[in-house]
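The following block contains the structure, expressed as structure tokens.
Complex shown without one protein chain; remaining protein chains in place.
For clarity, chains are labelled A, B and C in written order, and residue numbers in each chain start from 1.
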Amino acid sequence: MVSISYPLILINFKAYSQSSGRKAVELAKVAEKVSKDAGITIAVAPQLTDLAIVASEVDIPVFAQHVDAVDPGSRTGHVTLEAVKDAGAIGTMLNHSERRVRADHVDFVVKKARKLGMITVVCADTPEVSAAMAALGPNMVAIEPPELIGTGIPVSKAKPEVVLNSVNLVRKVNPEVRVLCGAGITTGEDVVAAIKLGTVGVLLASGVVKAKDWEEAIRGLVEPLLK
Amino acid sequence: MVSISYPLILINFKAYSQSSGRKAVELAKVAEKVSKDAGITIAVAPQLTDLAIVASEVDIPVFAQHVDAVDPGSRTGHVTLEAVKDAGAIGTMLNHSERRVRADHVDFVVKKARKLGMITVVCADTPEVSAAMAALGPNMVAIEPPELIGTGIPVSKAKPEVVLNSVNLVRKVNPEVRVLCGAGITTGEDVVAAIKLGTVGVLLASGVVKAKDWEEAIRGLVEPLLK
Amino acid sequence: MVSISYPLILINFKAYSQSSGRKAVELAKVAEKVSKDAGITIAVAPQLTDLAIVASEVDIPVFAQHVDAVDPGSRTGHVTLEAVKDAGAIGTMLNHSERRVRADHVDFVVKKARKLGMITVVCADTPEVSAAMAALGPNMVAIEPPELIGTGIPVSKAKPEVVLNSVNLVRKVNPEVRVLCGAGITTGEDVVAAIKLGTVGVLLASGVVKAKDWEEAIRGLVEPLLK
Partner (left out) sequence: MVSISYPLILINFKAYSQSSGRKAVELAKVAEKVSKDAGITIAVAPQLTDLAIVASEVDIPVFAQHVDAVDPGSRTGHVTLEAVKDAGAIGTMLNHSERRVRADHVDFVVKKARKLGMITVVCADTPEVSAAMAALGPNMVAIEPPELIGTGIPVSKAKPEVVLNSVNLVRKVNPEVRVLCGAGITTGEDVVAAIKLGTVGVLLASGVVKAKDWEEAIRGLVEPLLK
């Protein structure tokens, strides 16, 4: 079974052109460098088509952004967890606000990931959905109020009660499930605030991907954690 | 707030031609008659196009089979909970195996139903999904292993552990949520077995709708409960 | 086979609260009155839950806003064309920009509608999709650039070339298919412009539903057609 250590900073490359193709590898290498220097886990979630090359070039955890709830076989245009594992990823995100799935599909993927020794990060938009996803037993739930995604207004400051309620409900339903938070995260201060609320780290995208200086942006996220 | 008393037999009319249009009203009237005679709650879930007429003709609880997670407004071809309430239904089923929805949509509908004083019955295919749905706080969760639907092999006998695990997990996550079970239910014996497993009743369709004699079929379901 | 005469004004009630429940019947009666006075076909597309009651109260063509591509049977929460016919509608809209469907589902519904003697109005967002939908042989294609829907900026004036290209491509692919246009239509002048571009009429919603005076709004649409 793959394990992952906390705190965790998970960078979602989304379908941004800034983090696509060769640039996906470059960004992953910057993340790897900062991670090694700081001794803090930084994981990356590149696009599906970049997954194999990124996983082969860096020695940090690599996640898929999404997998379909299907087994290998006669399925065209679907992404199986098996394929994602073959590509070298250690796990997958699921149910992001830009790619919601049915609850039974989360159940399917989480159960299969457990069998394959892979890690699941299931997104949720409210404390109640966080609790629901926790009941399915993923490794992590990532609470992200969609209205803050991409705004630079950090959820850990703008809606601390949403994060706190998610942490509390998840703990009650399934204490083994860790909580990440996301949406609007750009600074180390936001990360510290997230961790103080009971999360094990953050999920972010534009705050890093669209930064002019990737290394500076990622260093800024981890530095306050080193004090 | 509408309330409902237990045990509950909820008859899903699906899109069966046998329970469509005028026949929907006839079947609902048979259910009403047996319900009044036996003093046991029998609810019906006709097709959306039959909802208003059925609700106006009978004095038993009427449910929609599904609603969309949208508010009234510029939405074409969607069914709002408000429209279902206007039509005279007291609540809605959601997430049936033939009409699965996203977890955040269940959250949306359950929260809105609470505001509108309506009742929600959310379906689930596994004990884990039952627990997940319970975390969203509907009135009832209906556990239905899809592979038994329409078979006449009752879940309460073929897979008692699935029902029992659902009851236990739901109780742990949210003790206010009641559990129904469905799939393969055709006889009163099946209903009794379901209730002994900790449910408050059953959800069924073909066992009644496709019966040659509706009244006999429904009487058969409630009779063992009267002893 | 049901027939319909042109020009046609088709009022989509959407899920607006202003045109829901009893108000759906009221609005349909206003449409009926203006239609009879003016001798011009005005059809209405109320919500699914209002379909039966509206169809029973007025003597103008009633359409569903959407149907699912399924046959009657073990289908929960779906709307069949058969149910829509039972409810008294003469046809259905399909593929509205707020409820897009797969091309094979349009094919399924159009073929079934033909067997059931029902009328289909399939929406499209570009001239090319208009042509594609025409290849499936519905009675009408309704071209609606989504960016103009609800704006009050009429497609017939703001994007006449989109309407014109749709008319020309549809004619080439299948000359038996009529073209409607929609999006931003509010006045009789818009309707006249639409007809001059080769359409047989318009599809509109907010321009009527949200008007303070329904009768005035609908009369305004048909009056220039009487000169």
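Basically, a residue touches a chain if its C-beta (ideal position, glycine included) is under 8 Å from a C-beta of that chain, and two chains touch if they have at least 3 such contacts.
Note that the coordinates shown come from a computational prediction; the quantities given were computed from them, not determined experimentally.
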Shown chains contacted by the missing chain are A, C
Could you tell me which of C:L8, C:L51, C:A64 or C:V106 touches the chain that is not displayed? C:V106
Given that one chain is not shown, which residue among A:V30, A:A69, A:L180 or A:A205 touches it? A:A205
Where C:M133, C:L148 or C:V162 are the choices, the one touching the absent chain is C:M133
Where does chain C touch the missing chain, residue by residue? 95, 100-104, 106-107, 111, 124-126, 128-129, 131-137, 169, 173
For chain A, which residues touch the unseen chain? 12, 14-17, 20-21, 47-53, 64-66, 70-80, 82-84, 86-87, 93, 96-99, 149-150, 205-206
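The working rule: only the chains that are shown with their structure count from here on.
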From chain A, what is the lowest number of touch steps before chain C is reached? 2
When chain A meets its copy chain B, do both sides use mostly the same residue numbers (more than half shared) or mostly different ones? same
Provide the C-alpha centroid distance between chain A and chain C, rounded to the nearest whole angstrom. 44
Which whole number of Å gives the spacing of the CA centres of chain A and chain B? 37
Chain A: positions in contact with at least two other chains: none
